[in-house]
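The chains shown are only part of the set, and none of them has been moved.
Per-chain numbering from 1; labels A and B assigned in written order.
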Amino acid sequence: MDSTQLVNLAGRLAASEISAAEFLRLAAVEVGQPEIATVDLERAGRCGFPEVIYGPGKTAEAITQIAAQLLANEQRVLVTRVEADKGAELLRQFPAGRYNELGRTLRIDLSQPPAETAGQVAIITAGTSDLPVAEEARETLAWMNVRATMVHDVGVAGPHRLPERLAEFSEADAIVVVAGMEGALPSVVGGYVPCPVFAVPTSVGYGASLGGLSALLTMLNSCASNVAVVNIDAGFKAGYLAGLVATRRRK
Amino acid sequence: MDSTQLVNLAGRLAASEISAAEFLRLAAVEVGQPEIATVDLERAGRCGFPEVIYGPGKTAEAITQIAAQLLANEQRVLVTRVEADKGAELLRQFPAGRYNELGRTLRIDLSQPPAETAGQVAIITAGTSDLPVAEEARETLAWMNVRATMVHDVGVAGPHRLPERLAEFSEADAIVVVAGMEGALPSVVGGYVPCPVFAVPTSVGYGASLGGLSALLTMLNSCASNVAVVNIDAGFKAGYLAGLVATRRRK
């Protein structure tokens, strides 16, 4: 596949020299491959945000094809769980994209960003090992155009740390809490705030952490009323849910 | 314990004849027992809503004591997981309370309800056996003064049922989906709507449903981006989270 041509086409599309439909037709010719995945182009209308591309099990070619279709329809692209080498290959196809190495995400947005962000979300981590998952959440919020504040390394065994930093997230519309090992942080955060807390268990830990299952169970059993839970290491999903709350709030 | 006296005191408090502090002191004398639980009276200020009383493992006396403290501080009372006989006993203490037999909840609100509700939440169930959990969510929303719509019995194996009723929840600020057995409904609902979906797995099922664990896992692995999960049968928690989203939305 000749990436130069694809980039040129994308450039012309961005400059409104060609329509989205033209771009799509021309790109398909350029790529010379049958369609390998069905893109849900109506999701943005139905659900508020475009389809997000889940990277694992997809080749760079497949991701390129889907991303091109989304861009041709003037939708912003977010790809999650992209390994470094696949990320580099995709950046060659989409030089305007931004790859986050820690969060393993790729964002491509050919449109003009809006003048201001649409709400405010805080992302809180228990330890430094939880950073990659937190970064995935942060990138998701950036893609949704929601402002995100990061509060790092406030694990519950240092009990004075969290109260000291309360001011940093007291105004949030929603909070993402990322924690591995025993996963107790969301319960403690939940007790301080009047907004929903989306808890992400991480696979950080060893032995009886059971790859994150232990933290997951902790969060599901939280005695704080405002804690909802997503899958292990699912930074994207927690970010997306918090972003939904924040954007609705500010409408 | 003489319940007549307690009721009188509560009446005088409601009539502003005595202050909350006086009520509390007098009630303690009346009850003649040491304090058996610590009530978190500042939660309403910190978290937006008062402390909710979790019924299991507490005697009617203990619940009465906690509820009296909350009422004395002009906070609305919600008690969850109250069995029928305990509910009857509590209603004798608090004749103004409302007991929901299906949802096993008791609500007591001595204040004047606001003129209008603060938002809109839809509660969707997969089957009739999921009703008790849905009722717990509905009562929670009523206690939060949020309008709730119920959409019953739209399990995924009747694939035409859900689309037919889409209009009933398309305007919701947040959706609570209650499902047992395979727990697939939240994923399907999530694909239709632009708001957060709070999924509640129920313990309805047999064999490999593992008391709700199977539905819980399904929901955690949902391929829909806007699905967050709470504990098995935790209708209260899902209702509370949806209510938080709805009330923030309308502020």
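To be clear about the criterion, a contact is a pair of C-beta atoms (placed from the backbone, for glycine too) under 8 Å apart; a residue touches a chain by one contact, two chains touch by 3 or more.
All of these numbers come straight from a predicted model, not from anything done at the bench.
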Practice problem: Count every copy of the one sequence in the whole complex, not only the 2 placed here. | Solution: 8
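Operating definition for what follows: only the chains that are shown with their structure count from here on.
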Practice problem: Just give me the whole-number Å value for how far the CA centre of subunit A lies from that of subunit B. | Solution: 31
Quiz item: In their shared complex, at which residues does subunit B touch subunit A?
Solution: 46-49, 52, 173, 191-196, 198, 216, 220-221, 225-231, 236-238, 240-241, 244-245, 248-249, 251
